[in-house]
Structure formats: C-alpha cells, structure tokens
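Following this message is one structure expressed as structure tokens.
Only one protein chain is missing; all other protein chains are in place.
Labels run A, B and C following the written order; every chain starts at residue 1.
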Amino acid sequence: MFKSTLRLVQCSFKNELAARNSSTIGFIGIGNMGTHMAGHLVKKGEKVKVFDISQEAAKTVKGAQVCSSPEEVAQNSDIVFTMLPNGDIVKKTLLEDGVLKSLPKKSLLVDSSTIEPSVSQELFNISQENDVRFIDAPVSGGVTGAEAGTLAFMVGGNQEDVEYVKPILLHMGARVFHCGKAGAGQIAKLSNNLILGVCMMGVSEGMNLGIKAGLDPKVLHEIVNVSTGRCWSSETYSPVPNLLPNVPSSNDYKGGFNIRLMSKDLALAERTAVNSETSVPLAATAHQIYRALISNGYGDKDFSVIYKFLSGKK
Amino acid sequence: MFKSTLRLVQCSFKNELAARNSSTIGFIGIGNMGTHMAGHLVKKGEKVKVFDISQEAAKTVKGAQVCSSPEEVAQNSDIVFTMLPNGDIVKKTLLEDGVLKSLPKKSLLVDSSTIEPSVSQELFNISQENDVRFIDAPVSGGVTGAEAGTLAFMVGGNQEDVEYVKPILLHMGARVFHCGKAGAGQIAKLSNNLILGVCMMGVSEGMNLGIKAGLDPKVLHEIVNVSTGRCWSSETYSPVPNLLPNVPSSNDYKGGFNIRLMSKDLALAERTAVNSETSVPLAATAHQIYRALISNGYGDKDFSVIYKFLSGKK
Amino acid sequence: MFKSTLRLVQCSFKNELAARNSSTIGFIGIGNMGTHMAGHLVKKGEKVKVFDISQEAAKTVKGAQVCSSPEEVAQNSDIVFTMLPNGDIVKKTLLEDGVLKSLPKKSLLVDSSTIEPSVSQELFNISQENDVRFIDAPVSGGVTGAEAGTLAFMVGGNQEDVEYVKPILLHMGARVFHCGKAGAGQIAKLSNNLILGVCMMGVSEGMNLGIKAGLDPKVLHEIVNVSTGRCWSSETYSPVPNLLPNVPSSNDYKGGFNIRLMSKDLALAERTAVNSETSVPLAATAHQIYRALISNGYGDKDFSVIYKFLSGKK
Partner (left out) sequence: MFKSTLRLVQCSFKNELAARNSSTIGFIGIGNMGTHMAGHLVKKGEKVKVFDISQEAAKTVKGAQVCSSPEEVAQNSDIVFTMLPNGDIVKKTLLEDGVLKSLPKKSLLVDSSTIEPSVSQELFNISQENDVRFIDAPVSGGVTGAEAGTLAFMVGGNQEDVEYVKPILLHMGARVFHCGKAGAGQIAKLSNNLILGVCMMGVSEGMNLGIKAGLDPKVLHEIVNVSTGRCWSSETYSPVPNLLPNVPSSNDYKGGFNIRLMSKDLALAERTAVNSETSVPLAATAHQIYRALISNGYGDKDFSVIYKFLSGKK
C-alpha cells in the first residue's frame, strides 16, 4: 500500500549519476552528522570535497579533499550538500560565501540542514534564477543513523532532481521520501517531529502516572505497547529506564536526540504554524517544558529525559 | 517476550468455572457496552440475570432473566458484573442498593466500569470484609469491541480470582491483562488512555501543520507511519478524513470513542495524578481543549474531531 | 460602587449576636490558620472551645477550653467553626465524629476550609435536615492575614445567617463577602485563586523574558505596573527577588502561600470545572507546572517560586 501512494523513488535503474565516471560531490558542514555522511560518500567511492569552519572537523573525513572555503567546495562540483545548524547560516553560506555563484550551471544543491520551510522555498527560487538546482533533504535518524548509514531523507523539490540524487542519498541512508515540491521535505520532517515531541511527553506522563500509582513498569509498558497508547516513543525508545536496552533512558539519558534539537525543531514547527495561522497547542506546551528543562540543567540530555523530570527522580 | 513478563492468565486449563454445570452470572448496567457484553454471555450458554434502571434497556439482552433490582441480581449469583457510568454509582449500587449484602459468600464482583482507582481499592477492601471477592476489570475497545466480542480487559485483584473469571471474560473479549492488585486495572487503563488522548492531539496538530503548509495528506500520513511519529492514533485511527476507511474521521466523526468519554478518562487520570503529586502537563492541556470542544458543539463526536477543530474546517 | 451591588453585609446594627451575653464558639482544626483565628476570638472576649487531633496544637490557643473530641466542641455551642485540610475530613468530622448530631438545634456551622463547592452544598443540605444552619466561609489572606486579623471571608449561605455571624467573622478578618447561596463562597474563592495562579505565572514568564533579554528588572516592573500587564501578582507580590520588600521572593521564597496550597486550589477549581463541563486551559497547565515543581524540590516554597524555576537560577 505504502509504495503505491508515496512517491518513493524506487526505479532509478537508468540513473544519470550511476552512469557517471567522475562526478564530484561537495559537503559543507562537517559536524556530528556531516562527518559520518561525508565519510560514507568517500567509502562508496565518490570523489568528495569538504569544508567546515573548523579545519579540525573537516579533516575528520578521511579520503576527502579539504577545502579552504565554501566557494572552493562549489567550484567544479556536480552536487553540493550543506548540513548546517540553521537557516541563517545556510543562507549566508550559499548566498554570501559564494557557493551559489561558484557552482557550475545545472549542478545540484542538497540542503540536509533542518531549517524553516519558507527559507528552503526562498533558496529554491534563488537557485533556479541562477540556473542551479536545489532540493531540501533533511534527515531523520540522528547521529546513530548517520554513522550506520541508515538515515531517512525527506526531500522537497523537483521529481527529476530527486531521482538524479537518490543513489547518492542511499550511500548515506536507507530511505528516501519525496514529500512534494520545494520546502516539503522540511515540512514533513517538522510535522513528524512535532508528533514525536508530543508523543514522547505523553508516554512519559502516562508511564509516570501508572508507576507512581504502583504499577510494575514492565507490565504497564507491555500493556501500552499492545493498546491504543502504542507508539514509537513507547515501543522502541521508552523514556523509562531499563525497559529497553540501548536507549538513552537506560544510559542516564546520554546520546540520542538532544533536548535542544527537539526544542529547535518544535520552534521551527511553531514558526511554520504561525505562517499558516495554524494552532498547535500541545506542541507549544511541550516545547516550553522541554525548554524549561534546559534552563534547569538537562540541556545535554536526550529529550526522553522529560520522564526523569516528571518523576522527580534525582 | 510479552507473555513471559506480563502476567497474562494463560493456563486456566483446570478452571473451576469450566467445571461448573450451573453457575449464574449477574450483569448490572445494560448500556451501549453492557447490552453487548451480557449478550455474549448468553450466547456462550451462561445463565444470565440482568438489571438496569431502564427496564427497556434491560430487556435488550435476549435470553437473560430481567431482575427488578440490583439486589435480585445478586441473590444466588456466582459472579456479578457492574458496567456503570462512574464511581459514585458503582458505590451506591454495591453498598446502598444491597448487592454486596445479598451476594453469596465467596462469590465474585467484577467491576468493568472505568472509575477512580482509589474507589476500586476501597470496594476491594469492603468486599473482602464481607467475604466477597472483588476485581476491577475496565475494558478497552469501545462499543465496536463490545459488539464484536474483542474487548481487552485490564484487571486488578488477586491472581486466583483473575484465573477463575478469565474464561468468562474471554466470552466477551479477546485479551485479559492482569495488571496488579486491586485498582491496577483502572490505573493501567487510565495511563494508557492518557497517552492515547495526548497522541491523538499530537497527530492532529502535526497532520494539520503539514497539510496547511501544502503537503499531500496521504504522503504525510505514510511518512509518519514509518517514522518516529508512528502511533496507534495515526496508523489505525487517523483523525484526518479519508485516509483510512471505517474510522470516525471518515464518517463525519460519528461513532468511535466519544469526546466526553475521553474527557472523563483524562479527568480520572488527573485525579489519580493529584493523589500521588504527579505532573501531567500535556494530558491536562489536552483535557481542557477536548472540554472546550464540548462547549462549542462537538460533544457528540469521536475524540479525533480535534483535527476538525484545529483545521477550522466547517 | 462596590458596596451597592455586592451584598456586603454592612448594616448588622441590630445583630442578634451583638446582643448575646454568653454565647459559646467552637473551633475545630487548630493548624497554622486556626491557631490565629481562634486566638483572635479569645482576645475579643468570646468564650471559645477548641479541638485538634493534635492536643499540642489545640493548646496553642491561650484562653480557650481544649476539648477531647469534636463532639465535645459541638455540645452547647452556638457557632462551630471548622478549618480543616480537605472535604473528606470536613465530612468525617461533621457527620461521623458526631458534630452535627451534638450541635444544639438552630446553631450555626461555619466551614472555613477550602473544599469542593459540591461538598459544601451537600453539607448545607444535611445540616438543614438536622435543623442546623450551615455556611461555607473560606478565607483569603493566608497565615499572615490570619495572624494580623485581616482575612477576607467569602461566604455562601443564607443571608440571615451571614448577617448573624458577621461580627464574629470580623473579629478575625477585615472583610466579609456574601457571594450567594451554599457553596458560593467556595466557588468565589476558587475562581479568584485560579486567576491568581495564572497571573502569577504570567508575570513570572513576562518578567523572566524581559530580564533574560537584557531589561533592568526595576524598569520592567514599573512599566508593567502602569500598563495593561498590571496585576496584584506584579504590584504587591512580585515573584522577582528584591523588587519589593517583605514578599516571599525577596526572602528565598519562604513563607507566603505554599505551592502545595496553590496546587490544591487549582485541583479543586478543575474538579468544579469538570462538573459544569467548563474548560480552564491555562489554569490546568499552570497547575501541572506547579506540581512539577513540587516533584523537583520546590514543595516548601511560596508559589511565586515559579519565577525561580523558569529563570533557572540556582
């Protein structure tokens, strides 16, 4: 059912890129995510040029050519990825630091940063005016997924561009969703993460309620997972310690998806909601509570630490 | 995995009840749920006595003996079910209307109403003092599940009592969870429904956000269902019309789980939270918004109507 | 303007009680509030009998007769006050501990506890059936007001009963509001305290926002106090330390109105809201956040400590 309606780019058998002998891929932004993503490209045999404001960081991608500026990355590249902290930095990099001007005509910009959809749309339009192609391709899966090469890409842009770049995306990830036109990748990611941020807090509240009232955490966990409260946050990422192995809650809420990143995504979702006069009451409440946790010393933890806060366990 | 840790009552092979030739089962409260539940008991060959304050309602259970008082139901019954609107009515029925006094010693009271866990615990204690057994056994699955005989029972009480009654519960439902001691069935149900009430609103907000921002509802639905936003409310009960057949949202939010019942469960969850000084911020916000919908004309709708309210579609 | 529309009991010139020579007043519940309230009655020359489950506490009211049971307090008293933690205890004291049965006919019960309005109404009705008069008369002003004798009484019940007891109330307080019939005193108190609980959090959020963004706390405080954000919580009880002398925030949030009491009042307000299907979204959110603070170590502080929590100052 899924494949028929979602425009998954399944049949890229006769793909342009697959036929290339010597394309060049640029990668700007070698942080926790970028280092693994660019690393996968190198391992898959691609010719990769990288840049980061930290030369140290840039050098972590073994086998890639380290450039001294974003502009240098852009020159003669067929595809340039950006993986940057926010929309202002993406705009500055593409527009002020010379990437867009230096890119060959018809080349493809792939922004995998999570930014406001309206900025993605703006960058799509400016790119088009410069005869450069642009897609937004934010990812889900976090650092773990980046390292394992199992990211999911949510992509907005023209169908032919998505098909063109899909084999490259699959070097770094396991799934590619074409969500619609420019900005749609961002919108899909933010919509999903809004639901995630709310459900995680809902699971934390429900589990805390039951456990405080005397239920065995394991019993409640299992009941929820086969009942109407079933959700990803409970089944695979339970915020209650020691119900699941290898989740942040079982490791003092280390690793995983930082509460600051969840707050960032919720802030972006709310800005998008403001633009369309859309009301998101639970997301907004959840956002502010996550933010209050940051003010109270939980800023370095996985977002499931909301359970610890609610339960008051020290 | 599930079976090993959850005390599912699997092995009732040598069950007392199975051995009985002529036990009698009482059923008090023949509403939308009770009529189907008692009906299943009759169909499975049990001897059933029923009572409801509406004689009309009581008569809907074909093949059952209609009694003129709760007391009459209790006399000579081995098991008496109650399926009533709230804790005050359950208490009045059992304590003031003579059920507890009229029940044979060692007989079993099964309260399938959804009420405050502390009231279930109180009734368990009073029953014990009267040499009557008591379990709380609220259900999930709604009217549809009651009619189809696929309810899930969440049970609190003594292990031997749960084993004893399990074959009877399975006449009316598909699953029996023994959640812990007295009140634990209520706590488990409320904890789960709290998560449900929050997740449904989260899904409604996220879907509305994406759709208002231009995404195809089908595409977003499918992405969420394979991503971290995945949950029962999205996969099997989507609040967005016409994504799934046979769900209330595709039928003008008719049927399903009434928004008043969700509000009732959230109110009970919050009372339970107050007793243990537990904070449930999203549940409380969700509760009040569901309640605002009731004030604004949505009181007869399924609780997924929150999507319609948020999207402002008339 | 105020006096004309609010049924303040102004003209009690020909007051029965004033004419009495030797009435007796009982006081049950000698806690932080009760000790001061009963003390004022003694100081004003009333003959006072007291009871508390702690004999130690009861003895703190110098000049009062300490009784060994609530029943003993009731015998031969003209008026009996109750000042108890919650509705269940009030009910038990009046109905099970023999107060109602032992009171002389036509005597007056004054419940100054803060409890659910529906319980006040129930007690009014039961009292009437027993030929005893009943009013609910919860107070505002806290321990400070109790000690200073400046409490405000919000009273529900019959007009003649309010007029009868008003001189006695004014021994302990500065104002008496007759809010309506039985329960109306509780409703008025809860409605007001709901607004208070919300405004205090609103002021804390707004002040924290401005101060974090660089404003001088004094300047912002003064602007708010002459602008549309003006409110009691800002003008006379600012949650920001060192803007006002003699408020809890300037004394490490000690004293004042404990966050547990605010949480209790918000819980009662929400129960009252449930009964009338009324939505109180901000109150509910505020309630849960106050409650989360209790779980995180702020349980002994004044409710204005929400500012400290939001600002993250340690």
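As a working rule, a contact is a pair of C-beta atoms (placed from the backbone, for glycine too) under 8 Å apart; a residue touches a chain by one contact, two chains touch by 3 or more.
The structure presented is a predicted model; accordingly, all values stated were derived computationally and were not measured.
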Practice task
Based on the whole complex, identify which of C:66, C:89 or C:215 touches the chain you can't see.
Solution key: C:215
Exercise for the section: Among B:51, B:253 or B:309, choose the residue that contacts the chain missing from this document, as touch is defined above. Expected result: B:309
Problem - Residue of C:35, C:112, C:193 or C:295 touching the missing chain in the full complex - result: C:193
Exercise for the section: Kindly note down the residues of chain A that lie in touch with the hidden chain. Expected result: 263, 267, 270-271, 273-274, 277-281, 284-285, 287-289, 291-292, 294-295
Practice task
Can you list, in ascending order, the chain C residues touching the missing chain?
Solution key: 2, 5-7, 117, 140, 152, 154, 175, 177, 179-181, 183-184, 187-188, 190-199, 201-203, 205-210, 212-216, 218-220, 222-234, 237, 269, 272-273, 275-276, 278-283, 285-286, 289, 310
Exercise for the section: Touching the hidden chain in the full complex, which residues of chain B are there? Just list them. Expected result: 281, 285, 289, 292, 295-297, 309-312
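We take it that only the chains that are shown with their structure count from here on.
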Exercise for the section: Report the most central chain, judged by the distance from each chain's C-alpha mean to the global C-alpha mean. Expected result: B
Exercise for the section: Please compute the C-alpha centroid of chain A, do the same for chain C, then give the distance between them in whole Å. Expected result: 52
Problem - Sites on chain B at which at least two other chains make contact - result: 273, 278-281, 285, 289
